[in-house]
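For this view, one protein chain was removed and the others were kept in their places.
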Amino acid sequence: MTAFVNQLPIGLSIGAVLLLIALGLTFTFGQMGVINMAHGSFIMAGAYTAYLLQDLVLALPAAFLVAGAMGLVLERLAIRHLYGRPLDTLLLTWGVSLVLQQLARDLFGAPNVQVSAPSWLSGGVGILPYNRLFIMGLAVAGVVGVWFYLTRTGLGRRTQAVVQNRQLAATSGIDTGRIDMLTFFIGSGLAGVAGVAVTLIGPVGPALGDYYIVDAFLVVVAGGLGQLRGAVLAALGLGLLNSYAEFWSDASLAKVIVFAVIIAFLQIRPQGMFVLRSRALT
Amino acid sequence: MIRRHLPFATVAVIALVAAPLLLEPFRLGLLAKYLCYAIVALGIGLAWGKGGMLTLGQGVFFGLGGYSMAMYLKLTEAGGAGGGLPDFMVWSGVESLPALWVPFGNPVFALGMAVLGPMAIALILGTLVFRQRVRGAYFAILTQALAAAMVILLVGQQGLTGGTNGMTNFFELFGQDLAEDSTQRGLYLVVASVLGLLYLATRQLVNSRYGRLLVAVRDGEDRVRFLGYDPALVKTVTFAISAGMAGLAGALFVPVVGIISPALLGVVPSLELVVAVAVGGRHALAGAVLGAVVMGYAKTAFSEQFADGWLYLQGALFILVMTLAPKGIAGISRSIAGRLRHARAT
């Protein structure tokens, strides 16, 4: 029982990191249908930003801007030309992530580096270490922020309009190109924030993003496309499942178990937890 | 008729006669390795190019084939010298042969598992996923997750699989010394012939009614359903065929290259093969094969020159191919041929 309780903060904080990453994917994959394999590299970029600054409070906005800017450039230079070809985009962005990873290796060296956590994050309440609590808080703030942006701001509503009917949105005077840029900026920026969060629980290396990105995509698959509720539940579920599977079985079996659970879940809910029902065929 | 088979015949003669005569053993070994990858690429060309299923987990099937073969090779050696246990098991303190390993001492079982094991997994996964109409990007993500999970499993089960290092130090296959040039040349001929036969069989399949049906499923799965076919069945069967090819390629790869390890079959190698197919041209089977050989060669050549530069070059290559020439080399050559024909006609 104590083991069960002790494992809880680990599972929840992994879930929180996945949630932050998946929030970014909700924007780029969910809203725009782009499978961005470079999303993992943006996580890494955020983490290295934290490493360079060595100051958590500064790092959060800085990482958001750095990763967001990288996403913006990627969208303008390449992805924009491939809309409607999601699988090609996947391969293209993987090429980008290869280049970015090698760049990180050349700039910062292949060995892992450490970001020192601020002193006010050492310690904790009961079984909850402050650093993990902080990550959970960050995820909550991320969800609230995204929800507020999408439903309560004019730009967010326009974003939703573009998602639901691009042509109609364009004819009603929305500059869809700009919305795409903004959406990509925010989605990638969130990856940067997730990168900062990751530095609180582990070392930073060029392949940092690879470790999380596959799971984060699974969150989107299980949660349902472009669904905030689904992303939250799926991220927490996956985080907990991951850490408990690792704990109770062999660590090496955990991912297989997670995979099997996802496939089983898709037998019940093939389109994820929440689906926008529509009358269209596809 | 002759004209249609001429390109294939030319390539076959070069591959089976000229290459073994002209290439030094080291280079021939490398070519054999690329041809193993080309077999996987052929399967990807079928599943993705014709069937629209972007599979990012072919490394899993390749690996299952490879590990099956490696287990057999390890057991034949251990039977003689190692007291019944493969070397890496002795190092990691395993005391008796795990039950899972026992049947792999039989070459027929090992080879059968190399092909049928991947096919069975693909059949199960395909049935579960395609029946629920999970497709496109979702399918791609799931196969990638499978590849990631597989690597972690292989690394973690040190005593069963050799962990991160995998299995290496193979000395003989069916009584032939693997270090001998003649054995390697023979292996090369086997790999080249298998690739040739699989290519012909796949081309036959693609040109059959089944191939038309597959293309129709790719372009309009829902419409096909209303023609009275079950697209899930068509996709599952095709996915299983491509998995079987990858498994066979893995089984051939092990004696040719002399190693199998998780690093050869994870997320990255799986993606690299897909990209090779994209570079060669996904819509043409020959393009897929060509892409695998060209990318394999380029990787070796550039890694020899400047180790890190390859990643930049590879990354840049994808970006260029995806944005400028999504149909790959085959697409480019086809459009040039088309223009020439057009020019001649006018």
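Details
Going in written order, the chains are labelled A and B, and every chain counts its residues from 1.
Definition applied: contacts are C-beta pairs under 8 Å (C-beta built on N, C-alpha and C of every residue); 3 or more make two chains touch, one makes a residue touch a chain.
The working rule: contacts and distances are computed from a predicted model.
One subunit of the complex is not drawn; among "Urea ABC transporter ATP-binding protein", "FAD-dependent oxidoreductase", "STAS-like domain-containing protein" or "sn-glycerol-3-phosphate transport system permease protein UgpE", its UniProt record names it "Urea ABC transporter ATP-binding protein". Only one of B:Thr10, B:Ser182 or B:Ser208 touches the absent chain when the whole complex is considered: B:Ser208. Residue B:Tyr229 is the one among B:Tyr229, B:Tyr297 or B:Tyr312 that touches the chain missing from this view.
Touching the chain that is not shown, out of B:Leu97, B:Val237 or B:Ala263: B:Val237 (per the contact rule at the top).
Touch with the hidden chain on the side of chain B covers residues 204-205, 207-210, 212-213, 215-216, 219-220, 222-223, 225-230, 233-234, 237.
Here is the rule we use: only the chains that are shown with their structure count from here on.
The distance from the centre of chain A to the centre of chain B, each centre being the mean of the chain's C-alpha atoms, comes to 31 Å.
Interface residues of chain A facing chain B in the complex, by the touch rule stated above, are 29, 33, 35, 78, 81-82, 85-92, 94-99, 101-102, 105-106, 210, 214-215, 217-218, 220-221, 250-256, 258-259, 262-263, 266-267, 270, 281-282.
Considering their complex, residues 54, 125, 128-129, 132-134, 136-138, 140-142, 144-146, 148-150, 152-157, 222, 267, 271, 274-275, 278, 308, 311-312, 314-319, 322-323, 326 of chain B touch chain A.
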